[in-house]
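Shown here: the complex without one of its protein chains, the others still in place.
As written, the chains take the letters A and B, and residue 1 is the first residue of each chain.
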Amino acid sequence: MTAPVTAASVALDGAVPTAAPVAEAEVFVPSRGFWGHVGHRLMRDPVAMAAGAVILAIVLVAIFAPWITPMDPYKGSMLRRLKPVGDATYWLGSDELGRDMISRLMVGARLSLFMGVTPVLIAFAIGSSIGILAGYVGGWTNTILMRTIDVFFAFPSVLLAIALSGALGAGIFNAIVSLTCVFVPQIARVAESVTTGIRRRDYIDAAKLSGASAFTIMRVQVLGNVVGPIFVYSTSLISVSMILASGLSFLGLGVRPPEPEWGLMLNTLRTAIYVNPMVAALPGLAIFIVSISFNLFSDGLRTAMEIRQ
Amino acid sequence: MTDTPAVMLRDLKVAFGKVQVVDGVDLTLERGQAMALIGESGSGKSVTLRAILRLFPEGRSRITGTVAVGGRDVLGLSKRELADYRGREVSMIFQEPLLAFDPVYTVGRQITEAILRHEGVSQAEARARALALFERVRIPSPERRLDNFPHEMSGGMRQRAMIALALACRPQVLLADEPTTALDATVQIQILLLLRELQRDLGLSIILVTHDLGAAVEVADRISVMYAGHIVETGSARQIVRDPHHPYTVGLLRSRAEGAMDRGGRLQTIPGSPPDLANRPAGCPFAPRCFLAEERCRRERPPLGAVGDGHQAACWRAEEAASAFKDGQIRGALESA
């Protein structure tokens, strides 16, 4: 077969401009970007939205607690101890020292959320850095970092948190430090595995060819692709962190009385479990609601991020 | 040879959700004939092929029209009849043989099981037939290769083994979906020649789906060109390559690098890209990219009309397209002389 190139194309070239630009016919939907798409999909997930609403409500309550509590959460009354749930004055009853439960739960949300979120946030920053570095650089760096991290996995996280807290001594700061130490290895491992998954992609090679330093490539090219999965995993740790923090307080290693904190409240109320079980269970219920909300929300976020491209 | 064609499609339409991927395809494959269905990605060629085996999830696709294989209505088959029909009357080979095989069983075992499932023969007989098939598709040291796992074979050999599996139950019709696209050229030509040999020796009817005109010409007696869910031109391989009557076919032939006479010259291209099937233009789907398009083309979709003996094109200006192609050839020849 022969096909013409020049003279014959005269007849065609009038109608067929071969040079750029190429008009590729299609209807273009304005780009939302990746996070735009995620947000859009998340909005249409009723479970995740409900969980998000619960979290938002509790955060708002925690922020405004000092101004909206019906009573003074610290002021007790020996006469009005362990009122039941549904009491005319104390809507959710009163604790073993006669303090208003609803006020204490509202104020307690502040410390409990703080203890749940802070260690995860710090661990997210540290763990992602370690994991991305190990995953991107690979080789010996990876081996050394990840094997060190593996040592932490030898211990159950509860035990590790208690051991570290015990060694550091009681107190909020030390509790946060020990919880952070518990989460860093877990987040680092996830970060390492997602980074390893993309380090051989052609676009990373292309970035290397542009002369970018390893740090720039990790910051600009890698981070955007791995931060999503790491973030989802981290949000699922918030509930774990809250429960562990409550546990530490329960053991006297975290928050100290009379500060209201859900774990600590659960601890002190346990003596009243036979007298007024409903009231004694309330702080546990609060922990349960918040942690399941975080879990449901992070599940929804993960689903929303699974966009086929 | 009987009168009923091996495969007959009439007004075949396949839709996934709101997207009409195949939009009214008529196609007749005579017994013992090899036909190539060529087109670009998204032209609907693979979907047309899969419709013959009804390889779509029931819920998400809608097939209408007629699919008749050996005179039998395929769309009316029950689940059981369908399972019997697949492999026994029509079977298919794919681009990626690893997907056709189960990685945990040997290739020989999978072929013998396919034979046993469809026919009441003894184990030994099935094995003997598997061996014969391996010889038939020219796998070297077939006895030993039967005991290989799929991953232990090289790409070309796996492709042959998949053809053997497809032929296990002596089907009349073989559907091939881009069977050589992933292969090296030196292996591709071997597989194409094998397909031709099987068609001749076993009297197979073959439909080969490919984007490569060269592969089509090597195997097919007839070629149908698909564009945006329609067959736009159909004819003998000679008619399509030497005397195309649809501007799209003309464009495909002209944009081929092997046709370019002088290196460094530009290739003639078809501008733009295929239409979005969810937003089909009214009229002829090729009109927005066509060098001959006029007002009527944007309004009315041309039907497939006869332009020669057994040669049809769906174009209002088929004659102009054909002469534009011939003009080009003459001028090109003069220029090179």
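Convention: a residue touches a chain if its C-beta (ideal position, glycine included) is under 8 Å from a C-beta of that chain, and two chains touch if they have at least 3 such contacts.
Simple rule for what comes next: contacts and distances are computed from a predicted model.
A.B. asks: Of the options "Chitooligosaccharide deacetylase", "Carbohydrate ABC transporter membrane protein 1, CUT1 family", "Sarcosine oxidase subunit alpha" or "Glutathione import ATP-binding protein GsiA", which is the UniProt protein name for the chain that has been left out of view?
C.D. replies: "Glutathione import ATP-binding protein GsiA"
A.B. asks: Taking the full complex into account, find the residue in A:Gly39, A:Pro156, A:Gly169 or A:Gly224 that is in contact with the omitted chain.
C.D. replies: Within the whole complex, the residue contacting the unshown chain is A:Gly224.
A.B. asks: Looking at B:Gly32, B:Gly155 or B:Pro281, which residue reaches the missing chain?
C.D. replies: Among B:Gly32, B:Gly155 or B:Pro281, only B:Gly155 touches the chain that is not shown.
A.B. asks: Using the definition of touch stated at the top, determine which of A:Met43, A:Ile144, A:Leu159 or A:Ala206 touches the missing chain.
C.D. replies: Checking each option in A:Met43, A:Ile144, A:Leu159 or A:Ala206, the one touching the absent chain turns out to be A:Ala206.
A.B. asks: Any idea which of B:Glu30, B:Asp212 or B:Glu320 touches the chain not displayed?
C.D. replies: Hidden-chain contact among the options goes to B:Asp212.
A.B. asks: Identify the residue among B:Leu146, B:Leu192, B:Leu304 or B:Ala324 that touches the chain left out of the display.
C.D. replies: Only one of B:Leu146, B:Leu192, B:Leu304 or B:Ala324 touches the chain omitted from view, namely B:Leu192.
A.B. asks: Tell me where the left-out chain touches chain B, residue by residue.
C.D. replies: Touching the chain left out of view, chain B contributes residues 40-41, 140, 154-157, 184-190, 192-193, 196, 211-215, 217-218, 236-238, 241-242, 251-252, 255-260, 263-264, 266-271, 273-274.
A.B. asks: Would you write out the residues of chain A that touch the absent chain, in ascending order?
C.D. replies: Touch with the absent chain occurs at residues 1, 18-22, 24, 28-29, 31, 33-34, 201-203, 205-213, 215-216, 220-221, 224-225, 309.
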